[in-house]
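All protein chains but one are shown at their positions in the complex.
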Amino acid sequence: MQAAEEGESTRGFHFPPINTLLRWKDITPGINKVVLISIAAALIGTVLFLIAANRDHKTAPKGARNLAEIAVEFIEKNIIMETMGRSGLGWTPFLLTMFIFIYICNVPGIIPFIQMPATARMGIPAFMALLVWVVYNATGIKNQGPIGYFKNVLFPPGVPKALYILVTPIEFISTLVVRPFSLAVRLFANMLAGHLLLVIFALLSEALIQAETQRIFLIPIGVLPFGVLMFLTAFEILVAFLQAYIFTTLTAVYLGMATHPEH
Amino acid sequence: MEALTRIARAGIRVAELTAAEEKANSAAQMAGLAYGLAAIGPGVGIGIIFGKAIESMARQPESAGMVRTTMFLGVAFTEALALIGFVAFILLKFA
Partner (left out) sequence: MRVLVTTQQGQLLEVRVNADDAAGTEATATESETASAPNPIAPEGKELIWGAGSFLVFLVIMRVYLFPKLKKGMDARYTGIREDFEQADATRQAAQSDVAKYEAALADVRAEAAGRIDAARQTVDAERNAKIAEANSKIAAKRAAADAELAAARAKVRDQVAEAVSTVTARTTQLAVGKSPDGSVVREAVQQVMQSGAR
């Protein structure tokens, strides 16, 4: 315990305690950096779509409107049509909001001077996963009735009756427990791992380039972790997008399963 | 004299680590190994998923969009195992 709080030290390279990397002091009571990022994400999304919606819609889209329309079409074509089909198009605003919010919460991880993905804290992923859990269960109950829905979930049709002893507990756990848990953990752990990787390589480069002894050797070597840092930053842009995409796609898959049970 | 009493009052206490702290230390050392083990299976799995996806895209380029979506879903499910290992690592090491 003590060692963790004081930080790790290997031959002069000090890794700070993890909570100083992740927990931020309150700027004003109850508001810290992560809170600010999540508010900013909602605000940026709102402003973007406000500008987009108020542009002249008759001419070819440009700027904010173009961006917003690309996002809408991406959600419709690449997420909903691929997973739920035409009947799922009513979910576009929900999935679009979710995608944009998660993406804008992810991206600060690589923006200089902010460098903290809001989703690297458990709060937002946990809430989103819980919301998805509530929404897909409610959709299932609304579409198939409470009895029909739980019958379809717990006793999937087409399974021999004797196997229900095995299948029912597995289905119960996988649908009602593992889905929201893995949804939250996937987003959170991906962003946390990316953030820690960036921190480690940034600290390593700093330690090597500002070395006090054997500077002739250590400073050129410091270029290597810096190059890796640059590569990882580019990689994190991809990861930020991919995690938002996967979260939204899985939500769409779960919603599709709740709307139309497998036959 | 004043200084000496201050030192005495400061009460320098040298103590060995308690049993709980020793356990925490060994847990922290095992955490790295645990994460390494957790990454083996998903690593192989993601490799297989991507390889097969590329194969099927090369065979049928017209179905590349569908294959890509399914591939990302498969990667997401496989990757979750490695990420649970990562969370276990954080829990062992820092909690």
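When the chains are written out, they are named A and B in that same order, and each has its own residue count from 1.
Throughout what follows, a contact is a pair of C-beta atoms (placed from the backbone, for glycine too) under 8 Å apart; a residue touches a chain by one contact, two chains touch by 3 or more.
Remember, it's a predicted structure, so these values are computed and weren't measured experimentally.
By the touch rule given at the top, the unshown chain touches A, B in the complete complex. Considering A:74, A:94 or A:226, the position touching the chain not shown turns out to be A:94 (whole complex). Contact with the undisplayed chain is limited, among B:38, B:53, B:71 or B:87, to B:87. The chain omitted from view is touched by exactly one of A:81, A:126, A:200 or A:242, namely A:126. Per the touch definition above, the residue from A:14, A:57 or A:142 contacting the chain not shown is A:57. Touch with the hidden chain on the side of subunit B covers residues 9-17, 25, 87, 90-91, 94-95.
By the touch criterion stated above, the residues of subunit A touching the omitted chain are 2-3, 5-6, 17-20, 22-25, 30-32, 34-35, 38-39, 41-43, 45-46, 49-50, 52-55, 57-58, 65, 68-69, 72, 92-94, 96-98, 101, 105, 118, 121-124, 126-128, 131, 188.
Definition applied: only the chains that are shown with their structure count from here on.
The mean-CA centres of subunit A and subunit B are about 17 angstrom from one another, to the nearest whole unit. Subunit A makes touch with subunit B in their complex at residues 1-4, 17-19, 78, 82-83, 182, 185-186, 189-190, 192-193, 242, 245-246, 249-250, 253. Chain contact summary for the complex, subunit B toward subunit A: residues 20-21, 24-25, 28, 65-66, 69, 72-73, 76-77, 79-80, 83-84, 86-87, 90, 93-94.
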